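A protein chain is absent from this complex, but the other protein chains hold their places.
The first chain written gets the first letter, and so on, giving A, B and C; residue counts start at 1 in each chain.
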Amino acid sequence: MGLTIGVDIGGTKIAAGVVDEAGAIIETHTVATPSTPGGIVDAICSAVAGAGEGHRIEAVGIGAAGYVDDKRATVLFAPNIDWRHEPLKDKVEQRVGLPVVVENDANAAAWGEFRFGAGQGHEDVIVITLGTGLGGGIIIGNKLRRGRFGVAAEFGHIRVVPDGLLCGCGSQGCWEQYASGRALVRYARQRAAAAPEAAAVLLGLGDGTPEGIEGRHVSEAARQGDPVAVDSFRELARWAGAGLADLASLFDPSAFIIGGGVSDEGELVLEPIRKSFRRWLIGAQWRPHAQVVAARLGNRAGLVGAADLARQG
Amino acid sequence: MGLTIGVDIGGTKIAAGVVDEAGAIIETHTVATPSTPGGIVDAICSAVAGAGEGHRIEAVGIGAAGYVDDKRATVLFAPNIDWRHEPLKDKVEQRVGLPVVVENDANAAAWGEFRFGAGQGHEDVIVITLGTGLGGGIIIGNKLRRGRFGVAAEFGHIRVVPDGLLCGCGSQGCWEQYASGRALVRYARQRAAAAPEAAAVLLGLGDGTPEGIEGRHVSEAARQGDPVAVDSFRELARWAGAGLADLASLFDPSAFIIGGGVSDEGELVLEPIRKSFRRWLIGAQWRPHAQVVAARLGNRAGLVGAADLARQG
Amino acid sequence: MGLTIGVDIGGTKIAAGVVDEAGAIIETHTVATPSTPGGIVDAICSAVAGAGEGHRIEAVGIGAAGYVDDKRATVLFAPNIDWRHEPLKDKVEQRVGLPVVVENDANAAAWGEFRFGAGQGHEDVIVITLGTGLGGGIIIGNKLRRGRFGVAAEFGHIRVVPDGLLCGCGSQGCWEQYASGRALVRYARQRAAAAPEAAAVLLGLGDGTPEGIEGRHVSEAARQGDPVAVDSFRELARWAGAGLADLASLFDPSAFIIGGGVSDEGELVLEPIRKSFRRWLIGAQWRPHAQVVAARLGNRAGLVGAADLARQG
Partner (left out) sequence: MGLTIGVDIGGTKIAAGVVDEAGAIIETHTVATPSTPGGIVDAICSAVAGAGEGHRIEAVGIGAAGYVDDKRATVLFAPNIDWRHEPLKDKVEQRVGLPVVVENDANAAAWGEFRFGAGQGHEDVIVITLGTGLGGGIIIGNKLRRGRFGVAAEFGHIRVVPDGLLCGCGSQGCWEQYASGRALVRYARQRAAAAPEAAAVLLGLGDGTPEGIEGRHVSEAARQGDPVAVDSFRELARWAGAGLADLASLFDPSAFIIGGGVSDEGELVLEPIRKSFRRWLIGAQWRPHAQVVAARLGNRAGLVGAADLARQG
């Protein structure tokens, strides 16, 4: 009783998981991600059917990258899939015969962390996901805040540098160009190109060229103390922390939860983020400070969060 | 019946107004603003007594510049008055014998606009006050959002230029250094110094020097079409609109309400703000756009909003 | 007598011209640009032979995009051709039997303008070429200043925005990302995407989409008064003029000569550049101001300048 299914649409696979009321994943079913928009709908339904077999499922929650409308029914725009005003809720409901809730994937992950992860015990939290890009979700007063039209919490695209780096969104100077896994790699490559001798460890982990540096090399090299890798994490942390200070001015949450692949490095990246956060926090001596803590659910957050949102209807 | 009092603490005078359930001000009592922190408490009580005489008052709401705690009782820090952890609610309640609610003045004004001004009919609005500085308030789901510790909605101090202008808050590059009445005057002075011949009208309204230019001169000159004054408003609007686009990415409200002295110029400043907002809005073609509208209550918003918040307890 | 040959290496053709002491081009010979580095050397020699036939030539000057060493002999690095430490002078001298001088193409064009164009009568001028990118040359005390190692005057790559746009050079925030033909097109596309209705003329000149906008469309639309095109030129001019103000602080020349395709628009672009220059010029009231004037030789400047530098040896 009380089981729902959460769906996570990834670039290579689509995972559906049966989740109980405590946020535990009972069973998972995974299918490869098709290349066509219609194929993806089929695959979602197939994954849901596979996972739900033998369980009594009450509802389905789907986390999708992109803009989801205020009714949590239609994907207005998905950057990676060719979905434009896609009535995903209706299509899947007809096929699986269960109530469906569609949610932005970063919102779903934020909700997962709030309910079952690092956000427990808080009422007002901001979750920031430092993955390839930068996303997140807003919980105020124990509720996920989606905005009037469903497209709030697009943290990655606030402008932190006027006339700054071009972003895939068409704008310039977006936060995710400076605080994300992609930014981390850029920092490392630029620094390694300027000072190859100092980046010996880092370069050695890849093919020896700055262009060959990948995110996992920067993480590994930083763990080994490579100065260029450490400095690259610091640069990312500088931007991340300064942005959190802005969000504290706006939202004044009791906690910031940092998730995503970059946060896998734990204190290596969290501590410099905290330092930068304190450096830029306005009125720091006159206010209680939000905690800056690591997410706990890893990449399960989105699936678990989507399932829980479906439960709540 | 159903009357409450709102108090507005200004630099030169303290106004208390009796406000009915429809947001109408029935009666106002004003006293000069004393120079000592204790004197101000006295003056608030005196203004409340004066206004309330002959009315049956249920509660008092006080709008104060500064950080107000999560209980809406204590002023943690007031930039202009020497209040630090000042238990204003308790002090005034003891003296006036009525329930008191303390609120940040920009929050109070935002609430006033939401309830009785340009925000009516909306559930999610951001109010931005372009006065000498830049302040505002957040309404989400018909509720004022104050943050976990009471200090949310400090819009003026998000960083829009890394390594930018020094701000009175101790930080650099704060939005209010680029979008506020003070910024407007700086733009006009810089431009008039660089091109005095083009700023003839503007300079003629003051004492003839760039330093002699005041905000009212820029407004008057802009109305007369002075190119330097018009360009100064455009510069302010560029920064204001770009900031609204960031807030749309975060909050996705249905409306932005622009108040404060700068907004008195109406479409002269609103239209370029809208233009800049659209220019920088992310995903503009895939989402409904928030309206950008003028506030309606003028400088009554704070008093009316504080009174209404007191009613709601 | 007194004839030299100047060579201009373009992306599609290589032009050699016989130039007299007054800077007049007597005869030109053009060959298509081969795709291999070695082929280009052959083509240069062939063009020189073709142009020189029947003339008594004293020397050859070659303008090449890239870093040319302090001896004006070796191309250290050419961004568009695969030349790395290419001993161009020696190779061509051996083949054509004449003294050869190699010079950076923007330096050569600057020298051409100084000797026979808008720089006549000046002793200290900075030439800025606003083409696809931004280049230029420095004349101080009637001499071309190449730096100690030959690579001075790389104007396009001074950093005008920290953490700004990525540049082909590997750095960020380079001036040419904000003031160049490529920047102009970016400005126009961004503005047309944000406000398609205001860009009707501009969009109509291309294929109707922002991405279809080319530089010539922006120029044509600006001439027709299209507000988005005019605004794009203004944005370019803002950055160009602010950069000139920096160069005035450093070099204090008597004139800035603006060449390149963007400058073909004449006062449409020069006047806003001057306005921005005055706006940002430091100590403007205490110093004589450099003139900001259009180049006169068009795309002949490089060839004529290279020929003249060859004459001077």
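Methods note: contacts are C-beta pairs under 8 Å (C-beta built on N, C-alpha and C of every residue); 3 or more make two chains touch, one makes a residue touch a chain.
Since the model is a prediction, treat every value here as computed from it, not as a measurement.
Trainee: One chain isn't displayed here. Which of the visible ones does it touch?
Mentor: It touches the following shown chains in the full complex: A, B, C.
Trainee: Given the contact definition stated above, which residue among C:Arg159, C:Arg234, C:Arg278 or C:Arg296 touches the chain not shown here?
Mentor: Only one of C:Arg159, C:Arg234, C:Arg278 or C:Arg296 touches the chain omitted from view, namely C:Arg159.
Trainee: Pick out which of C:Arg72, C:Lys89, C:Arg146 or C:Arg311 touches the chain that's been left out of the picture.
Mentor: Reading the full complex, the residue touching the unseen chain is C:Arg146.
Trainee: In terms of residues, what is the contact footprint of the unshown chain on chain C?
Mentor: 67, 76-77, 84, 122-124, 138, 140-141, 143, 145-155, 157-162, 169-171, 174, 242, 245-247, 249-254, 280, 282-283, 286-288, 290
Trainee: What residue numbers in chain B mark contact with the hidden partner chain?
Mentor: Listed in rising order, the touching residues are 161-166, 170, 172-173, 178, 190, 193.
Trainee: Name, in rising order, the residues on chain A that touch the hidden chain in the full complex.
Mentor: Residues 162-163, 190-191, 194-195, 275, 278-281, 284 of chain A touch the chain absent from view.
Operating definition for what follows: only the chains that are shown with their structure count from here on.
Trainee: Can you work out the whole-Å distance between the CA centroids of chain A and chain B?
Mentor: For chain A versus chain B, the centre distance works out to 34 Å.
Trainee: Taking each chain's centre as the mean of its CA atoms, how far is chain A from chain C in angstrom?
Mentor: Chain centroid spacing, chain A to chain C, equals 46 Å.
Trainee: Multi-chain contacts only, two chains or more: what residues does chain A have there?
Mentor: 161-162, 170
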